[in-house]
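One chain of protein is taken out of this complex; the other chains stay put.
Residue numbering begins at 1 within each chain, and the chains themselves are lettered A, B, C and D in the order written.
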Amino acid sequence: MMTENILEVTDLQVFYPVSRKTPFEKKKSIQVLKDVSFAMKRGEVLGLVGESGSGKTTLARSILQMIPYEGTIIRNTEQPQMVFQDPYGSLNPSKRIAWILEEPLRLKGGLSKEERVLKVKTMLERVGLEEKILEHYPRELSGGQRQRIAIAAALMLEPELLIADEPVSALDVTIQAQILALLKEIQKEMNLSILFISHDLRVVYEMCDHVLIMQQGQIRESGDVEEVYFHHKDPYTGRLLKAAGILV
Amino acid sequence: MRYAGKKILTMCVTLFAVTLFVFLAFHMISGDPVTSMLGTQATPERAEALREELGLNDPVLVQYGRWAAGFLKGDMGTSYSYRMPVSEMILDKLPVTITMTLMAFAWMILISIPVGLYAAKHEGGMTDRIITVVNQIIMAVPPFFAGILITFVFGMIFRLFTPGGYVSYQINIGKFVGYLFFPSLAIALPKAAMAVKLLRSSVISEMKLDYVRTAYSRGNSKRSVLYRHVLKNAMIPVITFLGMALSDMIAGSIIIEQVFGIPGLGRILLTSISNRDYPVVMAVIVCIAALVLVVNMVVDVIYGLVDPRISVE
Amino acid sequence: MNWKKIRKNKNFIAGSILTGIMLFMILMGCFYTPYNPNTMDPSAKFAGISVKHLMGCDNFGRDIFSRVLSGSRTTLIVAAGTVLIGVTFGILIGALTGYYGGILDEVLMRINDAVFAFPSILLALLFISLLGSGKYHVIIALGIAFVPSFARIVRSEFIRNKNMDYVKSAKLQGAGDFRIMFVHILPNTMTVLLSAIMIGFNNAVLAEAGMSFLGIGVQPPDASLGRMLSEAQSFLFSVPMYALFPGLTIILLVLGFGLLSDGLKNE
Amino acid sequence: LGGCAGDKEGESSSQITIGIPQDLEDSLDPHKAVAAGTKEVLFNLFEGLVKPTSDGDLIPAVASAYEESEGGKVYTFTLRDGVKFHDGSLVTAEDVKFSLDKCADTSNGGPLVPAFSNIESVTIADDHTVVVTLQEADTEFLAYMTTAIIPKANENPDTNPIGTGPYKYVSRSPQENFVVERFDDYWGEKANIENVTFKICANADSIVMNLEGGSIDMFARVTATQAAELSDKFDVLEGTMNLVQALYLNNAVAPFDDVRVRQALSYAVNPQEIMDIISDGKGTELGSSMFPAFGKYYMEELNDTYQQNFDKAKELLAEAGYPDGFSFTITVPSNYQPHIDTAQVLVEQFANIGVTANIQLVEWDSWLSDVYTDRNFESTVVGVDASSLTGAALLQRFTSTASNNFINYNNADYDTAFANALTSTDDAEKTKYYKECETILATDAANVYIQDLPEFVALNKNYTGYEFYPLYVQDIAKLKLVSQ
Partner (left out) sequence: MSKEMIRVTDLNIEFFDHERPETVVYDFDLTLHEGEIVGLVGESGSGKSMSALAIAGLLSRKDMKKRGEILFEGVNLLDCDRKTLRKFQGNEIGMIFQEPMTSLNPVKKIGWQVEEALRLHTELSKEERKKRAIEMLEKVELHNPQQVYEQYPHELSGGMRQRVMIAAAMICDPKLLIADEPTTALDVTIQEQIVALLKRINREKKTAILFISHDLSLVRQLCERVLVMRRGYVVESGPVDEIFYHPKEEYTKKLIAAIPRVIRKTEKDS
């Protein structure tokens, strides 16, 4: 049971419409993902690395059924969560942080107000934020603070599958380390599966068991982190590793 | 093109539905055309004869079919009460309503955009506070009370126009437009006030967004940030309102027509409803509905053009 | 909210004071008016402002102050009822169509357009013919006529918001469509909606007055502010006060609500 | 900005703008037009063989002379020479016969003029003589010969009115205006003012503004309050409306089928107080279905039949089985403020005897169909006018079989008296019978009679020459500029 695949993606294709000048023009579209297939085991941390614009976010969004796609995606879990690349946009501008963090618990139900507040405070502490932030609106936070709120909100529900789109990019290294540790801890604790999108190869190495290397909407290479990092087959992977100073 | 075709088709379907509803409504409300045509002189025999002559004894749907068939052939029928071709009446009044609406719309734009932007630009300042308070009050003034006040102040005290001195556009276009100056203002004022409020708050909330900071960082003046960056974004929620206000003015100018004694479509509609003169009512409603639908369609298109994130479908 | 903040919120304070006064007057009007609002006193015809008649008397010698008190109540009920119906269904339709889009949107919006083009007077007449006359039927008829404008506003705001990431994240957290619509998105449309409600309230007051010339709505001798206002038009020259007081009352009523809602909005 | 009143003075031709409260939403065919508002305007365009004067007499018009014979059974009319229609053609005997026949035609369910059902034949004796023969003698029949003479050749009488009156039709624009100009080939004394525009002032509340602002020069039927508001730029002429305003009771429904209840209501009402409140005491109190313009039939003494007396009223109510009063509905057409105002005062007065009246406003059209046609009502406040200068015009409707007896009045004595009046050829006898009818209506309290409403005509001081008629008409031809 434990090794069952939590996610299976086969032959995924995604197209985006191209904007038109007038409503009377013909529709056009461009293909962003081409024949993407992979599987993810329960409890694994899968890294997704790739150049900017290669379609990582698009892949994440199609897994969560937010955009139309072709191909099959099988999700063996109830409620996957996502940390959005743009944390600001994913926080409701008219609500205070306290409300935003409590919302998932309210939705799940079964907890009293006090229990919820307690949980929120605990989580806030775990992501290294002070309590006074609860009273703020999202626009009053720094980039890193927003990102941590987004992570906290996603973890609030103790999901089985977490898709994290650049979750630590805006964090300074100490907090980054703290958050990564938190993710690891929770991952272990709850056998959480994480699709970890990042461009930071070192962070991916720290975090992930397996890794997918993406370029221009296609998966160039995949496999065990060790394997890919030190015995890569694709030249693109090589370039990435070199740039990151991992390979000399 | 297919998009436009589809829109027009749905528009026609809507129009069809509206006319059918109106037709049915007429058969449910008390009083029939014959009553008002014969007045107190009606005897049951004469009423019956007239009913037969007008075809009012046929089933409702047959009557509707007859009306619709005629309409499609371009024949709007003859007014029961005026005994004149409906098309003539409509053509006579349509320009009045359209001119007045367009003038009111122009007023609304001319007042609301500069004032709204000004208030937003000077948010919290003395002028802004004055504008906001005045605006709140104007919004609270019922349009028809505004009409009375305008008549009283500009018509009776300052003698800037003659109340009731409406001149038909067929006689003198200049005077016609001149007369509509104040009525259109009366229609526009409360709506303009609301547009100011909307625009102001929309601009203010946009001004807090990050892209505004970016615009400043490039050396834009507050003015150019407002006009070149924020305005378009801030207009998005306002556009819907403006479109609606326009439709509202077309459909709802009756009260102001009444106060200022302007013979427009609204008045024709009102009396025709009272007279159960449904060839006229149907025609006016088709006109108003068509105008409203066109406005809605234009708003949708503009909306899509202004906000690239929304695809037009 | 705490006291310190409320004290700084001028809109809220002014709004609540104004609304409070108006509501108190209306409430008082239910139990006590200086005169019976319908009793005529030929000797007091067009009486001016005095200690006996705070706002003077009308053409029947009825005390205007008493009539304003009882008329405000009627007006408040009609206007509030109308706006309530309009807003409730407007939000419902606007939210559904804006959020789901597609065929539902197409159909509901077309119905919406149709209702909009349908003259509200005819609608009211229809209701009166079907249900019989009375204030409550007018509320229903006007309310329905008010739905489209609210629906349009809400719809466009929903379209704007529904593609934002915060909505998607709420969806992931398991919020149902209705919760997303009404708890997550709706507050973000409040700015626009509140202004519309205010104008709607005003229009409702007027529409009720407008209905009176067809003889539906409030029946004389009962008073309503809109009706008093339109009657007063004939006496604008000799007794401008007669138009002024109901007009002023409408303005203060609407202004109070407007300020209050503004105050609530930015807490 | 907007058109100024001053602009008109530059023009050489004389002109006047007259405000009218409602549009001519009607056929312009004088025979088919039904609305009083249409008829009063068309009065200036059309004439019959005879026409009424402001004194209530009939004088020859299209006919130059007439002769009544066989006790009112045969009427012979000699046509006037050289009377022209507005289109320039001469009036022929053919046209006269056509006009009369058209009104007597029953093929469309009843004649256009109900009294014409009495006509046996209309014959052309020669080019200048038309003979009308009746089935039964009617000495009042001449009054119906005011029926307009129209040209046979006109194909669109509904929209293109052609008559022989002092003014001819120019144009109309719905809800805007109705324009006529002087007919220069008029046979009689020509009108003074060349161009006349009837302007529709649908908003009764802005009439004072329109007058003061100069957009209209005259408005007939301003209210007392409006009259009081006018500046001294205007003359306010006072007359009466020539109608019977009453609380009309449906005599067929309970409790109004009980004469004591009707009388009780009459005792509760004080017409003078109503007039004081709604029109500063102006107006003429009425006690029955007859107004003073009918000099010889009018009975002022009937006004005193019921002096306001609440005790008596309560007593009567108790006798009728309503010691605690009852409640009923007054249906009032919403388009005429004086009736609404009257109803409001009535409500207050009835409250004194423990009767609760509720006002229910209805549209004119609903009133016509529900109250007038279907007789589905309890009571209503309206004014009933006379379509011609005959006693029958007011009294016939209360005969039990009359089709327009909307109050369902049913009294055998009344029917007899009325029949006698109709057939009597002697004027004195006729008057006696009509008075008997009036008295029956009053003592029977068929309706709660109130008043003949005052009529105030506001006329700019630049004009003069306005005359009141005992009928519901506006005679524009007599108006003239003061400078003329």
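Structural remarks
Convention: a contact is a pair of C-beta atoms (placed from the backbone, for glycine too) under 8 Å apart; a residue touches a chain by one contact, two chains touch by 3 or more.
All values derive from a computational prediction rather than experimental measurement.
The hidden chain makes contact, of the residues A:Val49, A:Ala154 or A:Leu212, with A:Val49.
Looking at A:Phe38, A:Tyr69, A:Phe196 or A:Tyr229, the residue that reaches the missing chain in the full complex is A:Tyr229. Looking at chain B, the residues touching the absent chain are 124, 209-211, 213-222, 224, 229, 232-233, 236, 306-309. Listed for chain A, the residues touching the missing chain in the whole complex are 16, 18-19, 49-58, 85-86, 88-89, 135-136, 140-145, 147-148, 166, 169-177, 180, 199-203, 205-206, 226, 229-230, 239-240, 243-246.
Assume only the chains that are shown with their structure count from here on.
Note on connectivity: the fewest steps through touching chains from chain B to chain C is 1. Simply put, of C-D and B-D, more C-beta pairs touch at B-D. Chain centres defined as mean CA positions place B nearest to the mean of all protein CA atoms.
Computed from the mean C-alpha positions, the centre of chain A lies at a distance of 87 Å from the centre of chain D.
Between the CA-based centres of chain A and chain B the separation comes to 50 Å, rounded to the whole angstrom. Shared contact sites, meaning residues of chain C that touch two or more other chains, fall at 125, 214, 230, 233, 236. In chain A, no position touches at least two other chains. Chain A makes touch with chain C in their complex at residues 64, 66, 79-82, 84, 86, 89-95, 103-104, 107-108, 150, 153-154, 156-157. Remark: chain C residues 164-166, 168-170, 172-175, 179, 184, 187-188, 190 touch chain A in the complex. Note for the complex: chain B touches chain D at residues 30-32, 35-50, 53, 79, 81-84, 89, 92-93, 151-152, 155-156, 160-168, 172, 175, 178-179, 181, 258-261, 263, 267-268, 271, 274-277.
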